[in-house]
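Just passing along the structure, written as structure tokens.
In this view, the complex is presented without one of its protein chains, the others remaining in place.
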Amino acid sequence: MPGNAFGTAFRFATWGESHGPAIGCIVDGVPPRIPLTEDEIQPWLDRRRPGQSKFVTQRKEPDTVRILSGTFDGVTTGSPIALIIENADQRSRDYSEIKDLFRPGHADYTYWKKYGIRDFRGGGRASARETAMRVAAGAVARQVLAKAWGDIFKIRGAMIKMGPLCINDERWDWDIVSDNPFWCPDAKALPLWERFLDTVRKEGSSAGAVVEIHGEGVPAGLGEPVYDKIDADLAKAMMSINAVKGVEIGQGFASAALAGEYAHDAMRMLGGEVVFKSNRSGGVLGGITNGQPVIARFAVKPTSSLLKPQQTVTVDGRETMAITKGRHDPCVGIRAVPVGEAMMACVLADHWLRHQGQTGRQPD
Amino acid sequence: MPGNAFGTAFRFATWGESHGPAIGCIVDGVPPRIPLTEDEIQPWLDRRRPGQSKFVTQRKEPDTVRILSGTFDGVTTGSPIALIIENADQRSRDYSEIKDLFRPGHADYTYWKKYGIRDFRGGGRASARETAMRVAAGAVARQVLAKAWGDIFKIRGAMIKMGPLCINDERWDWDIVSDNPFWCPDAKALPLWERFLDTVRKEGSSAGAVVEIHGEGVPAGLGEPVYDKIDADLAKAMMSINAVKGVEIGQGFASAALAGEYAHDAMRMLGGEVVFKSNRSGGVLGGITNGQPVIARFAVKPTSSLLKPQQTVTVDGRETMAITKGRHDPCVGIRAVPVGEAMMACVLADHWLRHQGQTGRQPD
Amino acid sequence: MPGNAFGTAFRFATWGESHGPAIGCIVDGVPPRIPLTEDEIQPWLDRRRPGQSKFVTQRKEPDTVRILSGTFDGVTTGSPIALIIENADQRSRDYSEIKDLFRPGHADYTYWKKYGIRDFRGGGRASARETAMRVAAGAVARQVLAKAWGDIFKIRGAMIKMGPLCINDERWDWDIVSDNPFWCPDAKALPLWERFLDTVRKEGSSAGAVVEIHGEGVPAGLGEPVYDKIDADLAKAMMSINAVKGVEIGQGFASAALAGEYAHDAMRMLGGEVVFKSNRSGGVLGGITNGQPVIARFAVKPTSSLLKPQQTVTVDGRETMAITKGRHDPCVGIRAVPVGEAMMACVLADHWLRHQGQTGRQPD
Partner (left out) sequence: MPGNAFGTAFRFATWGESHGPAIGCIVDGVPPRIPLTEDEIQPWLDRRRPGQSKFVTQRKEPDTVRILSGTFDGVTTGSPIALIIENADQRSRDYSEIKDLFRPGHADYTYWKKYGIRDFRGGGRASARETAMRVAAGAVARQVLAKAWGDIFKIRGAMIKMGPLCINDERWDWDIVSDNPFWCPDAKALPLWERFLDTVRKEGSSAGAVVEIHGEGVPAGLGEPVYDKIDADLAKAMMSINAVKGVEIGQGFASAALAGEYAHDAMRMLGGEVVFKSNRSGGVLGGITNGQPVIARFAVKPTSSLLKPQQTVTVDGRETMAITKGRHDPCVGIRAVPVGEAMMACVLADHWLRHQGQTGRQPD
């Protein structure tokens, strides 16, 4: 059975290969009368676009999105929304040298084992180019949620770790996140991060990252017990992003080390409303949102395409060394930030629509 | 839309509340002619059963499973398999004191926000009692996989961290895992773990844990790109277990700190077969198994039911303190080990069946 | 992949064989705070129960339903509702003579081809006994819809053709439908129908039927284009009932013979509301309800279990004659009436909940 779609009530399905003529997606389940034109989608794509700094792949892709269906006079109609992006710079020649060998850490070996076919052009479906359509679908999800929840709703992400380098939480400043090539929220960390990644890039190596996504203004009550908990769906969403190897909600792995009395969020009343004295849970209790910001974190492993030689084998069972000369990201975590934001937007939109169908009432 | 089912081709749906007359599940999609009686399921339930040591809840539940449909003469027929366990010891009186208040870190607040209804008896659907049916479904999944993959296939789990206490990986010994109350693989760590948890229990506090699950003998080629990657489904499966706040595959979060050349698994030939020189990937590349052991890890937060008082509020908006006197686990991570194993079994069985439908051929 | 569940937002899954210990179902997706006890379900089961007249199977089944989960204090909680009925009279001995042969027109041959296994006890999953759980699920669906739509909402069915005998539409009287063993709406037709079926029964033959179901008080706007049209889902629901070979909506097959100007429903205004001057469409336009009564019709073939000998073959490829001496219905169409009603209730409840999730607003 196919695995190219995500979501249930808000559902999108993507298609296209890294080096085919185009990539695209269908977004289905969008309620009618939501404002939507290309102008609402393009800015989010621009944030993910390659070639914007020396720290990301130099592939030249304008990533211009077109809406082919599902809107009329600038609003959605309730019909499926088809989005398409032409591939402009699908230089397959870069891949000729690796045509017959498997790159360690890359999906080409497992695709070959699964399908018995080899599309050597830059990873085919396994390429991170697919994530452009996640960002596009996420932009549609944001429109759905913005109409439902208003200005209070916001999703934003940051890179909180690059390779071995951390940030200082105390210096977290959302205002600088969009102004640096790393989505780093700690101004003081920036110079070191730049020097580090420059070295990595020149050495032909690569670096991993940890990305954190915040969803603010999310009402309480979203999430379906027992197996479609909203944190379970977030985990699936984040883990499905290329190169992600771990996902956390709230305190995550750190919570394992805490004593029970320090691991939960005390509750108090404030102005007639329930308030939490902390957000250790990351906004989710029992798989359902509690009205606090939803906080998810994920780990991205270093890019598997390296200039440094790696031991590998060929399709016909010969031992050799892999060196990837194509255009690649020294730290794919950078471009994973807008993708992680988009996936959270899609999960929230999905659970918002599911909740309405499930309970027949608006969450508080 | 409902969220009480898991899986696609191998699919199970559970029902029942912690303090209702019974709990049960339907397992659907099981191929015909697989050996299955209660004897194949009960041993796995016995491993999860409460009351087996002083370190788990003292609730007395024999957890005797009955098969009500789907088998004939000791083998499956292809029809849905209904499993049922009667609740023997559903003492609701323990909950009278917390009837009107929300326990911090517990799902009662969010269920109330979602459904506008309050079933105060021990958590209802949110109770970890539901996980008994996951273990039962997992036992069925093991039978499916054992028939398909033979003796080489094995799923087993261990607790590798309890509260702040780690193990020494070098001393990992699978043989002792079933012989201690913590599923701990490090014999030398045991005395300290016992003393620690005994103290936690007596203080009315609780401890978190990290659990690691290994799936061995898994063929290459399982997993559906792009959104139903096998690691994405494992992440959802693990995150859906009560109190889990983080999931990792292979090196997980640690991979973020590594240089690219140390983060992947070199490939070599051995006796005409591709072999990997390490298993940093945890057996998954691009969301598809590569033939190495599948390794997943998850973090369990400390139990939210504590004897220690916690600041909270009541249903009618009054501030108060919560003290939970019911029978609870000082470290729910212990009983999460068989549950994590079961969820991996279900994910593997699901993807095995999906793969056969998808490609029309057996994976290598 | 399994096929034992129906519906999407309102979803039920059934289990159990004709001659196992029990049959049951899970109903999931039911909104919280809907009144539901066994008293709301049992009366509908009683209408379908075997043994109520000489015109239906003499198997003695009280069909007493029990709710095992999903309700608290007489209302639904939003959790899955488990229903169970014990099989009281599963006499397998009746089947010993047909143990090795395939009954023409019966599913035993195709199940054997599909699963490679033979459960000869009265049809296993293919038995119409399964439909008891459809009626139970339908009773839950009625509760959901009654709360949403009020007293104006009503689903009722009638048998409009038995074997070659028709009714006179002009004499249609809903009041007599429940008072005769055939659900026949035409009082004048009754004596002939009785004589006819009595003859059929004594001859060891069987008769087919046509059943018509009306859904009244259904709001406009339900149904999801393009593939989940409400009439497409009704067609699937009705065709999935045992022995059904045809389904119609509104004028159905008759509409093929009409000229365009006589095949549609003119629209007018009445008291500020749109009214239709006829209901040729059966309440559905473009797959979406238009506010008129939803009308579906289905054809039931004659029971395949006959006392009259039929040419057939055995499991081991021997030619022989089949004579079925078990207890059977001379006209299964009779007991299909409550089942057809139940399936319409489930389809409407499903689309009602889907519509709310889809459009974020109440249909008019």
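Letters are used for the chains, namely A, B and C, taken in the order the chains are written, and counting of residues starts over at 1 for each.
Rule of thumb we're sticking to: a residue touches a chain if its C-beta (ideal position, glycine included) is under 8 Å from a C-beta of that chain, and two chains touch if they have at least 3 such contacts.
Only a predicted model underlies this, so the values are computations on that prediction, with no experimental measurement involved.
Peer 1: Of C:Gly3, C:Pro35 or C:Gly74, which sits in contact with the chain we cannot see?
Peer 2: C:Gly3
Peer 1: Consider the whole complex, including the chain that is not shown, and state which of C:Pro43, C:Gly150 or C:Gly317 touches that chain.
Peer 2: Residue touching the chain left out of view: C:Gly317.
Peer 1: May I ask you to list the residues on chain C that touch the chain which is not drawn?
Peer 2: Chain C touches the missing chain through residues 1-6, 8-9, 14, 102, 104-111, 113-116, 125-126, 130, 161, 163-164, 200, 205-210, 220-229, 231-240, 242, 245-253, 255-261, 263-269, 272, 274, 277, 281-282, 284-291, 299-304, 306, 308, 310-313, 317-319, 333, 354-355, 357-359, 361, 363-364.
Peer 1: For chain A, which positions touch the chain that isn't shown here?
Peer 2: Given the touch definition above, chain A has residues 1-2, 4-5, 8-9, 11, 13-17, 20-24, 26, 28-29, 32-33, 68-70, 72, 75, 77-82, 111, 114-117, 119, 124-125, 353, 357 touching the missing chain.
As a convention for this text, only the chains that are shown with their structure count from here on.
Peer 1: Determine the chain that sits nearest the middle of the structure, using the mean of its CA atoms as its centre.
Peer 2: Centre-most chain by C-alpha means: B.
Peer 1: Since chain B and chain C are copies that touch, just let me know if over half of their interface numbering is common to both, same, or not, different.
Peer 2: Same; most numbers are used by both chain B and chain C.
Peer 1: Whole-Å distance, chain A centre to chain B centre, using C-alpha means?
Peer 2: 26
Peer 1: Between chain A and chain C, what is the separation of their C-alpha centroids in Å?
Peer 2: It comes to 46 Å between the two C-alpha centres.
Peer 1: Which integer distance in Å separates the CA centroid of chain B from that of chain C?
Peer 2: 39
Peer 1: Counting only residues that touch at least two other chains, what does the list for chain A look like?
Peer 2: 1, 9, 225, 354, 357-359
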